[in-house]
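Please read through the structure below; I'll follow up with questions.
With one protein chain removed, the remaining protein chains of the complex are shown where they sit.
Order of writing sets the labels: A, B and C. Residues in every chain begin at 1.
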Amino acid sequence: MKKSVGIIGANGYTGSELVRLLAFHPNVELRLLYSRSNAGIKISDLYPDLESVCDLVLENTLRPVDILFLCLPHTESAKWLAKRLADTDVLIIDLGNDFRLSGYFGDREFIYGLPEINFSKINQANSIANPGCFATAIQLALLPLAKENLLKDVYTTGITGSTGAGQSLQPTTHFTWRNDNISAYKTLNHQHVDEILKQVNLLNKEEVELNFVPWRGDFARGIFTSSIIGCDLELETIYSLYKDFYKDSPFVKVSEKSIDMKQVVNTNFCVISIEKQGNKIAVHSAIDNLLKGASGQAVQNMNIANGWEQTLGLNLKPLAF
Amino acid sequence: MKKSVGIIGANGYTGSELVRLLAFHPNVELRLLYSRSNAGIKISDLYPDLESVCDLVLENTLRPVDILFLCLPHTESAKWLAKRLADTDVLIIDLGNDFRLSGYFGDREFIYGLPEINFSKINQANSIANPGCFATAIQLALLPLAKENLLKDVYTTGITGSTGAGQSLQPTTHFTWRNDNISAYKTLNHQHVDEILKQVNLLNKEEVELNFVPWRGDFARGIFTSSIIGCDLELETIYSLYKDFYKDSPFVKVSEKSIDMKQVVNTNFCVISIEKQGNKIAVHSAIDNLLKGASGQAVQNMNIANGWEQTLGLNLKPLAF
Amino acid sequence: MKKSVGIIGANGYTGSELVRLLAFHPNVELRLLYSRSNAGIKISDLYPDLESVCDLVLENTLRPVDILFLCLPHTESAKWLAKRLADTDVLIIDLGNDFRLSGYFGDREFIYGLPEINFSKINQANSIANPGCFATAIQLALLPLAKENLLKDVYTTGITGSTGAGQSLQPTTHFTWRNDNISAYKTLNHQHVDEILKQVNLLNKEEVELNFVPWRGDFARGIFTSSIIGCDLELETIYSLYKDFYKDSPFVKVSEKSIDMKQVVNTNFCVISIEKQGNKIAVHSAIDNLLKGASGQAVQNMNIANGWEQTLGLNLKPLAF
Partner (left out) sequence: MKKSVGIIGANGYTGSELVRLLAFHPNVELRLLYSRSNAGIKISDLYPDLESVCDLVLENTLRPVDILFLCLPHTESAKWLAKRLADTDVLIIDLGNDFRLSGYFGDREFIYGLPEINFSKINQANSIANPGCFATAIQLALLPLAKENLLKDVYTTGITGSTGAGQSLQPTTHFTWRNDNISAYKTLNHQHVDEILKQVNLLNKEEVELNFVPWRGDFARGIFTSSIIGCDLELETIYSLYKDFYKDSPFVKVSEKSIDMKQVVNTNFCVISIEKQGNKIAVHSAIDNLLKGASGQAVQNMNIANGWEQTLGLNLKPLAF
């Protein structure tokens, strides 16, 4: 029997992307698309690509479901939960950042939902804090080194698509401004740094310093990151560490070839490659920020928490071009 | 039991797009990726998005399969078939234009593979000529009017993504030139006009004249067309004709709202809308040129010819953004 | 001695583009940048490209100038003039559409500012109605035929960059939506049709019908149009008509080669080419919508009205790439 699913904040980008994924997921039935601001409107009126894909209407009243995804602005998930104490049988997956650093809320313990390091905990969880987009791309690039205590100072630049800024109309998401343009934001001060370091420092014995400069890119989907790290190991050895670390991770591809961002767009994959010069390595990683960086990873976590194959509903046709 | 599939010319864009679709199709098994120029190379070395999706190696020797897709340059399909007479049990779907206008080849009769008008013939066919990309988008915009004998002079502009020009490196597909650029090509002289008129004139009693100007767009995937046509009917009546015509067509969406190209990118849908001023209407249509305009429609045809649900393997997550 | 210039509505796209042009114009001095909403702010704080180019601060008080450009939303120019009767010695160039169809306002007669047909009138004018962007591109494509009374039914598609929609943040100028997207708007109903027909019908004896479908393009600057027209003349003859018509027009290039939009971006040129099949021709034209389609043409008109070389300050380095 299919599990019933509700999405709180279904009108946003990550919420609608969950609809795109779950509409075709074999083990679940979408039952509730919750939105205060757009109640009464068909989701396909907001997102016309969803016409003939999902007929549901956005609602602002709740109904019982087995699985609840929270797609709310940061700090809103905690407020929302405080008002509506969901039965602990309900699996809650929060796509915001309220529970990523400190995971307790009432009786619930939110597990950090990065399957590549927390698979067995997610498997037992009723509450999952889905990682941030840059946090996913950068952690997957760093964790195999952290496990070997090889990290110290990390210098990372990452670039993200406009969907990372959500659907609100802002000067920095105005087409005229953003087209063919590049800019930096939250330089050395992005909120994902703490999230990354928390996990990295669980593995790396020595305290890691992460210097991260995020850039806005002139594309809609995708994240590409390059991290420069001091490392004396042979490149071949480093690749072995990565391949071993991800040997049971179906969505992480460790590539010895040159990678590009678009090869993972519209998929749940993360692709990683490594290059070395002298005693420095550069680790590149790429994801689709709305999939492995948000809604795709949330579905992966849902699958794991339910004991289903983690790739279920995530065999997505790559965009490729 | 799954049917076995071979793709001739698997190294090109439409061939590789078939791989992306068929790798996850429940009723078929990809068994042969044929390519003379790239034999011995893994398809995922040419298209890195296919890593972890398809492990097959391109080959230049044939092996028996149940279903054969021909993804060859125009005029090459006929040559290829002339050399290798496939058993008539083998379903052949040709994505080139060799058999679109005149469908006989030896014992085989190629059925024009536009399911919205030829469903029952495709259902019985062992040979299918898959329509062209612009031909699909424009026919779907015109056929409901043709059925009512309402067409006379049609003025159409269409714009296509760079994938329509294939993978060869040309000045007009050079990024520096094409980025932010628009240009016309094959003005009033595109090879798809005859293909369109053949089908349109089967329905429309009066001879139709199609004046078509194709444009190159600064995007990779998609086709958008607008056709201006004299028409005295009320808009409401026209919409009724369209909705009735496509009532059994799961991949055609007739929309009374403003449409945009990106709402169908990475899907097999065609979306159509109509506007009226005075005694003129404009019919807009949009498709993904590699899916409903090529490989997606080919899979749809395969499904129909095999008696399967026509949407099988084609419930694709829209790109949306 | 330099003439003094004021720009009313200097904070918008066409206003700021005038600043970019006039900052380097040898015969004028920018003295007044007027803006109600942004008074007190440096123009270079709104448009950082203007730093080191123009140091002026936006003001909301007037001061005497020799030349006044009005860059106001449609209908606002007439209101503005009604309140502040400028001395008739002041040259007024209105970039809005208030005076394009009917040019009288008090003692002033606004001359339609398309230099290719109205050079001598502009030369005598103290009031100029600067043409619309699509209106410029389409008229320049049609006028040589109109002069020979060769127009009857015209079918035109045009595509425009996002700057045509101005600086306000709208869903259709949101980067996430517009990137890689194409859509139609104001189908068969664009406000420039009347403006075009007024001029065309002054030349063409027979009443012309213009069926125009505008598209939104996924680029910031530029307009490309294709018009289909019945025509029995030889292509060579048609080209002769065009070359003769534009023989004294330094900013119109009649090309017998394939043209593309980007070749005129960041210039004041219009490029036109013509193709023929059977008894139909297609006339393609391209301009930069902010230059020949707005601020560049306004400077050209200013030059002519002052008796200066019309190319003065308009020898712009093409973007090219």
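Following the convention adopted for this analysis, contacts are C-beta pairs under 8 Å (C-beta built on N, C-alpha and C of every residue); 3 or more make two chains touch, one makes a residue touch a chain.
Computed from a prediction, not measured in an experiment: that's the story for all the values here.
Undergrad: Of the listed residues A:164, A:222, A:296 or A:318, which contacts the missing chain in the full complex?
TA: Residue touching the absent chain, from the options given: A:222.
Undergrad: Going by the contact rule already stated, which one of A:86, A:208 or A:265 would touch the omitted chain in the full complex?
TA: Of all options in A:86, A:208 or A:265, contact with the hidden chain holds for A:265.
Undergrad: Which candidate, C:17, C:59 or C:195, sits in contact with the chain we can't see?
TA: That would be C:17, which touches the missing chain.
Undergrad: Sort through B:162, B:211 or B:227 and give me the one touching the missing partner chain.
TA: With B:162, B:211 or B:227 as choices, the missing chain is touched by B:162.
Undergrad: Counting contacts across the full complex, list the positions on chain C that touch the omitted chain.
TA: Answer for chain C: residues 13, 16-17, 20-21, 23-24, 45, 47-53, 161, 163, 179-180, 220-221, 250, 253, 255, 257, 259-260, 262-264, 266-267, 269, 271, 290, 315-321 touch the chain left out.
Undergrad: List every residue of chain A that touches the chain not included in the displayed model.
TA: These residues touch the chain not displayed: 155, 157, 159, 176-177, 180-185, 187-189, 211, 213, 215, 217-222, 224, 226, 228, 258-262, 265, 275-278, 280, 282, 284, 286, 321.
Undergrad: For chain B, enumerate the residues touching the unshown chain of the complex.
TA: Touching the missing chain: residues 13, 161-163, 165, 167, 169-171, 173-180, 218-220.
Criterion: only the chains that are shown with their structure count from here on.
Undergrad: Compute per-chain Cα centres, compare each with the mean of all protein Cα atoms, and return the closest chain.
TA: If one averages C-alpha positions chain by chain, the most central is B.
Undergrad: Looking at CA centres, what chain is most distant from chain A?
TA: C
Undergrad: Write the angle of the rotation needed to overlay chain B on chain C, where the fit uses Cα atoms and the result is rounded to the nearest 5°.
TA: My answer is 180 degrees for the C-alpha fit.
Undergrad: For the homomeric pair chain A and chain C, should the interface be classed as same or different, according to whether the shared residue numbers exceed half of all numbers used?
TA: same
Undergrad: Rounded to a whole Å, what is the gap between the Cα centroids of chain A and chain B?
TA: Chain centroid spacing, chain A to chain B, equals 34 Å.
Undergrad: Any idea how many Å lie between the Cα centroids of chain A and chain C?
TA: Whole-Å distance between the two chain centres: 46.
Undergrad: Where in chain C do residues touch two or more of the other chains?
TA: Expected reply: 176-177, 180, 218-220.
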